[in-house]
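A single structure is presented below for examination.
Of the protein chains in this complex, one is absent; all others appear in place.
Coming up: chain A.
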């Protein structure tokens, strides 16, 4: 119910706001109110999840925090709006949130027709399948006739349909409004298969009673580049969100982390690093940000590697390997344009 009301309200909001919204500078609005309003998920451990104290953490949450750190020098100046998959775009379109970081897949239709812009990719993902171990299945091609549970309002639904059609397999879809209930339906045996992005599978598996009894199949049936989204038409704001992420990737590449950033800042002779950390020149001004914007991101949030390890890395309950999200120098696809 709540989601429907929210959607109606935000639709009404689109209808009611005078057309200034599209061109208004989000940065000015954010500076005026003193925080970034960030749309996140309703609970995907490792990506955006609130703990018992209401403290949010995750890769997507850190994308919000990095933006806040760049603007205010304070990673805590973020307010979070938990959104269901189907609410998320309307909430951004209507201006309810400034930034959507909700494990959202970058696709052509979303970029072209929704009045939104994708910024950069903070996690390269792909859709996979989770099944019970005792079914003895090791390939998605064996899923003919299976019943599949999934959350509504995601690219998952379409990929799943394409995959089964392409391989001429039949299946029964059970599409549930919220991920948690979809998972409960799977756990209760309504479905043979639970499908979503592999990162999501790993994080949802931690919520099951006996995670060991479930296995994530090796097949990856889609490309799911996940990243923060902003409204179309505000280029400055888009650049800020994009470069907040690029700075983190560049920092990892240069070997700058939250632990050694102060030391490097005072000791370095490298002009590139001096420019990045705001010791020389004023790179921030070009985006309307303070000179130390990049320093603040690294010091307050960390580099990309730190963010990954802290939230979804092998030592966390989610336990994802770095895989293709390694830096390009290590054989992955994480590559950011240079800051200069």
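The rule is short, and it goes like this: contacts are C-beta pairs under 8 Å (C-beta built on N, C-alpha and C of every residue); 3 or more make two chains touch, one makes a residue touch a chain; residues count from 1.
The working rule: contacts and distances are computed from a predicted model.
> So one subunit is absent here. Using its UniProt record, which name fits best from "Amino acid ABC transporter permease", "LysR family transcriptional regulator", "Protocatechuate 3,4-dioxygenase alpha subunit" or "Succinate dehydrogenase"?
The record names the chain that does not appear here as "Amino acid ABC transporter permease".
> Kindly state which of the options A:67, A:154, A:199 or A:248 is in contact with the chain not pictured.
Among A:67, A:154, A:199 or A:248, only A:154 touches the chain that is not shown.
> Touch as defined at the start, partner being the missing chain; which of A:57, A:184, A:220 or A:316 qualifies?
Final answer for the missing-chain contact: A:184.
> Of the residues in chain A, which ones touch the absent chain?
1, 4, 7-8, 11, 14-19, 21-23, 85-86, 89-90, 93, 109-110, 113-115, 135, 143-147, 149, 152-154, 157-158, 161-162, 164-165, 171-178, 181-182, 184-185, 188-190, 192, 231-233
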